[in-house]
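Only a single protein chain was left out; the remaining protein chains are all shown in position.
Coming up: chain A.
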Amino acid sequence: MDYREDMQPDRIMLENSLAFFGAVTASISHELNNVIAIIDQNIGLLADLLITASAERPIPNERLQRISDSVQAQTDRGVRIIKGLNTFAHSVDDPIREFDLNQLINNFTSIAQRLASLRKVNLESDSEAQELMVTSSPFIIQQVLFYCIQRALNRAQPGDVIKIDVHGSDTQVDITLTGRVDQVDNGWNEQYIQQLMQIIFGSVEVEARDPEELIHIKFSRKAGI
């Protein structure tokens, strides 16, 4: 028997939210660990070179330059990862607030790209550079996107592209996630996704316009308040 059968819906939602938060932070920590591992090996390599160097056999400048470039590149990568993690972590600060949806989608797309890369799949977001301010729940929007991306990844083939399109008008926002999808998917909790979206979007319109379109969400720019 599923131990969650007797749980209250809000308790299930809390558990799902924590599971989502855990899955995302575990993925980020794995990537950050790779960054540290590369810097660690470069420092070890530098120490090895120093041990073997002498006045007669100095370390060639190009060797030092290559190590320095690698450490710099990994430091930059680490800064990007931590910045993304920080933005994600702060998305739970306020349940509902005003934020830039384009920035949120871009940040979350780069976080989710690691999961997609494991399947050799690319995530593409066409969210525009300019601000698209909405008042809603950034955490729940990311959670919905995460489940949709996971569902698309379940059926994706190496080389596939999963697209996330965001378009805003004066009053409304459209998010469309397109990927390879089957009608029946055991890992897909349709009811839970609907429940999440009802909370933040109120009268949400969710539709699939063609067989490959995973989800199409329309909501007011000031939904949820």
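Basically, a contact is a pair of C-beta atoms (placed from the backbone, for glycine too) under 8 Å apart; a residue touches a chain by one contact, two chains touch by 3 or more; residues count from 1.
Criterion: contacts and distances are computed from a predicted model.
**Q** Leaving aside the chains you can see, what is the UniProt protein name of the one that's missing? Options: "Response regulator", "P-loop containing nucleoside triphosphate hydrolase", "Doubled CXXCH domain-containing protein" or "Phosphate ABC transporter ATP-binding protein".
**A** Hidden chain, UniProt protein name: "Response regulator".
**Q** For the chain not shown, which residue from A:Ala23, A:Ile36, A:Leu64 or A:Val161 touches it across the whole complex?
**A** A:Ile36
**Q** For chain A, which positions touch the chain that isn't shown here?
**A** Within chain A, the residues touching the omitted chain are 29-30, 33-34, 36-38, 40-42, 44-45, 48, 52, 70, 73-74, 117-120, 158.
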